[in-house]
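The next block holds one structure in the form of structure tokens; read it before the comments.
Complex shown without one protein chain; remaining protein chains in place.
After this line comes subunit A, so read on.
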Amino acid sequence: MTDDPPPNPALLPAGFVDLLPSDAEAEAAGMESLMRVFASHGYSRVKPPLLEFEDTLLSGSGAAVADQAFRLMDPDTRRMMALRPDITPQIARIAATRLADAPRPLRLSYTGLCVQASGGARESDRQISQAGIELIGPDTPEADAEVVALGAEALAALGVPGVSFDLTMPPLAPALIAEVGFTPAERQALMRALDRKDAAAVAKLAGGLAPVLTELLHAAGPAERALSVLGGLVLPAPVRVLSERLAATFAAIKARVPDIRVTIDPVEFRGLHYHTGVCVTVYARGQHEELGRGGRYVSNNDEPACGLTLRPEALLRAAPARAGRVRVFLPVGSDPALGRRLRAEGYATVDGLVPVADSRAEAKRLECDMIVAGDGVVALT
């Protein structure tokens, strides 16, 4: 019998990573800038826990993410608990319970870690950060627009280039399909074809709806063009209401942020499955992943709500690298007052703990950028 070689101690479970110096610092700094933007617009910060009872965390809007949750048993109560795969359902719970009597509109922000059983096909991360906002109470295009505009401001604060927002109306395609008497199996196959924008399958499965759905599939793109296609179609009344709301939300966003880049995809309904109205996905040119996602949903207690969740890991890949603090080496015996002054000026000071013969060489060995000289600093070359 042979044994497998012992596992390498550096190996982590798939989907988990160590963030090392500079990356970890960049993440913390980036997160701080995001939260500062949210706070500056009156979004008060809340901090729900990592673990909750499964039946409360995954009920209501949380049901949509139930299949993504790691579960474990509380050894104390013997009840099943779940690690949060998403923070939004927790905010919905807080708004409906502890903050039920807080004045509306209720504006909350949050950041924290989530763990998901599996990422998407592309996304292999299982531990992800979220930073987001929820606007609870109003159901108006202006509320949708506030959330998108704030997202745009937060991304601008990070300096992410080429940001675009893709607006969708997830209930629109189902409402259109509901007007025709498809069997559940036909409906499922058609929804799947629409999800993959599989034009051949849509044409085959949609029957009389095929021309409208095909036109809508090809309408996805720049907002003005997509809305003009939508406006030109003859749509049943319930679908028309949805399409008009989409147009009104776009107009409200444009009014707030005139230079924002918006695309519209009228038949897309992908995303977090709890969304019930206008949704938004954030992209940046040249990035292969979504930077964030949000939209309108019904909070616990049937209260309308709209939120946006950004993915800090993706944002930091998209944002330009920021310079960290400059490291200055202070050999043993340096004046403590000088160290205090340098730290106040934003330097990071690295103290020598033992006397060394060559301070410059020691400073380089410790990855410092500068070294003290007299009562100032000089760069190491």
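The working rule: a residue touches a chain if its C-beta (ideal position, glycine included) is under 8 Å from a C-beta of that chain, and two chains touch if they have at least 3 such contacts; residues count from 1.
The definition used in the following text is that contacts and distances are computed from a predicted model.
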Protein name, per the UniProt record, of whichever chain is missing from view ("Carboxyltransferase domain-containing protein", "DNA replication and repair protein RecF", "ATP phosphoribosyltransferase" or "Lipid II isoglutaminyl synthase (glutamine-hydrolyzing) subunit GatD"): "ATP phosphoribosyltransferase"
Omitted-chain contact residue, chosen from A:Glu52, A:Asp86, A:Glu134 or A:Glu290: A:Glu290
From A:Ser33, A:Ser59, A:Thr140 or A:Ser164, residue that would touch the chain that is not displayed: A:Ser164
Contact with the hidden chain (one of A:Ile136, A:Leu217 or A:Ile260): A:Leu217
Sole contact to the chain not displayed, among A:Ala200, A:Val234, A:Ala337 or A:Val354: A:Ala200
Missing-chain contacts mapped onto subunit A: 120-122, 162, 164, 166, 195-200, 203, 217-218, 220-222, 263, 265, 270, 281, 283-290
